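All protein chains but one are shown in place.
Just so it is clear, A and B label the chains in written order, and each chain counts residues from 1 on its own.
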Amino acid sequence: MHDLVHLERRGIPAVGVATAPFADEAIEQARRLGMPGARVVYVPHPVQLLTDDELDARADAILPAVLAALTEPAAPGPPPAPSTA
Amino acid sequence: MNEAGTRITAPPLSVRGLGPGEVTIAGLAAGGAALLLFVNEDCPTSALAMRRLGPLCRAWQDAGLSATAVFEDPLEIAVRITRRLGWAGRVASEDPPYETSRAYGLVSVPTAVLVDRTGTIVGSVTGWDHAAVVALIGQAGALLGAGLPVPETAEPLLKPGCSSKAAIDPELAAAMSAPAGPDGIEEMFERGWTDGLPVVPPTPERVEAMLGGSDPGVSLGLVPPDMGEATLERVAACAVLAGCRPVYFPVVVAAAQAALDPAFNLHGQAVTTQPAGQLVVVNGPVREAIGLNSGMGALGPGWRANLTIGRALRLLVTLTGGGMPGKLDRATQGQMGKVGFCVAEDEEVSPWEPLHVERGFQPGQSVVTLIGSDAPLSISDHRSRTPEDLAWVLAWAAASQWSTNWWPLEEPSVFVICPEHAEMFRAAGWTKQQLRRFMFDAVHKPAAELRRGETTPFVHAADPAAQVPKWASPEAIVLIVAGGEAGRYSAVLGPCTGMGSQIVSREVGSPWPPTT
Partner (left out) sequence: MAADYVSPFDDRVRTPEPLAPRPASVSGRRVVLLDIRKNRGAEFLDRMETLLRAEGAVTARSAKEIFSKPAALALIGEIAGRADLVVEALAD
């Protein structure tokens, strides 16, 4: 989260990708760093033991969310919770 | 590393251990075999390995198998972590650039390496692999001719490791392991935890030392304009950021208590376009106890206590309270007193009762007094030969405070009288009240002469010939003594106006919440 916040402060839109269990920690950290709107897209856990094809599928599935995070203006309100897909 | 059928000599160790004497392979394996468990503090899998294997170390030691957790971290961190995880084996630590990890060819931690009495590597396991670890311990048991306890079967049975610090470029590794140096300072700027000057990063250790045993959860109230809660922990964080020593903390707390008194109207000062700063005047024995300066340079830089106490209060307002210049703090120009402004009165040189005694405290009490004010205006007078002339010069210097024709001023003007000026009044036997009265009477003008530009409703409504005073009452003239022994420069600070801000005093060490 630190890296994302630092980049946003320098005017560089950024998005992090993390596994779903990270969400609570990421949201809390973003808040503590003063940028609760910092953007993270979540993939289901775990990823370490996936095959290459399964890993690719994870990336494919989140592409729309990653593009949205990088191109859509900030919406008011808290960031979206991760989907349980 | 050891491959099937290849016997490799364990590279020598370049590590620190606890206690005297070098840590060597020969020494560790003297009992029959040695297990080296390479770990680092950042790695959850390493923590898992230490937790699972730690309780077994004593039984292993009795059978002749030594177990050493070799950390790619400073020894103090290694000791703290092993204590927390229940690792009962030995502890050793590598310095960057982690030559030992490099010599053992580590890519990941944890890596467990089993070495026999001859110093030959018998086997190794990378990451947490329950079955492989049990097999490795079995090999150790075979070397010793003993049955060794193994970790219980528990999930996860497999957990990948993390990058060894040796797998990183050595220069980067050295730079990363440096204590919070330039990056810590830059991090504070990046986070916006500063007033534009470098701050001291508020590590938990520094904040704990600043609190000095006070309950961090005690709340002094809400700091405007964001209404962030001023827990003592946050006040301490601001004091650390400001560069305070822990011995200053009670004064910082008293200043915060006074500033958060609703009568002070900190909220108005924090968001106004006026150049409002919070002047902190300190009286009583605490001045000498903590090294506050009231002599030469009293209104300027040079003394840690003065600068950091004033700054700590301002950081409470700008950070915890969100009153950051350029954001919620709308001061058009501001002034350097908003970095912090803490003045100690020179009670010993002053011919008069000090400010806190005037305000009802005992001389022996240590007190802070908060006044909303603008920047000091310097008043030179090296030529007056009578107290009347000097008093006249001092008073008229304040005539344009707030605005040239803004007469009368309801809010206070704070005169800081230098020792040489104070001496003239002392020699003539003038009390503070006499001086105050003289100054009040000295500055009057007919209303007609004040009807230009910004002026008061009072002036507009008054008879053109009516004499208008600069101050609404003599009590608006606040007098303290400070400054060097040589040089006839006094100063006067103007008020923040129109927000009903009262001067507030608070005894250092007074309880919270207040009982009176």
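Simple rule for what comes next: a residue touches a chain if its C-beta (ideal position, glycine included) is under 8 Å from a C-beta of that chain, and two chains touch if they have at least 3 such contacts.
Worth saying up front: this structure is predicted, and the values here are computed from it rather than measured.
Undergrad: Among B:Leu37, B:Leu319, B:Val367 or B:Cys418, which residue is in contact with the omitted chain in the full complex?
TA: Looking across B:Leu37, B:Leu319, B:Val367 or B:Cys418, the contact with the absent chain belongs to B:Leu319.
Undergrad: May I ask which residue of B:Ala10, B:Ile137 or B:Leu241 touches the chain that does not appear here?
TA: B:Leu241
Undergrad: Among B:Leu13, B:Val133 or B:Val207, which residue is in touch with the absent chain?
TA: Answering carefully, the residue with contact to the hidden chain is B:Val207.
Undergrad: Contacts of chain A with the missing chain: which residues?
TA: 2-19, 21-22, 26, 31-32, 34-39, 43, 45-48, 50, 52, 55-56, 58-60, 63, 66-67, 70-74
Undergrad: What residue numbers in chain B mark contact with the hidden partner chain?
TA: Residues in contact with the chain left out: 42-43, 160, 162-163, 165, 168-169, 172-173, 175-176, 180, 183, 186-187, 190, 192-193, 201-204, 207, 226-229, 233-234, 236-238, 240-241, 315-316, 319-320, 322, 327-328.
Following the convention adopted for this analysis, only the chains that are shown with their structure count from here on.
Undergrad: Please work out the Cα centroid separation of chain A and chain B, and write it as a whole number of Å.
TA: Each chain's C-alpha centroid was found; their separation is 33 Å.
Undergrad: Of all residues in chain A, which touch chain B in the complex?
TA: 6, 9, 33-34, 48
Undergrad: Within their complex, state which residues of chain B touch chain A.
TA: Spelled out, the residues of chain B in touch with chain A are 160, 190-192.
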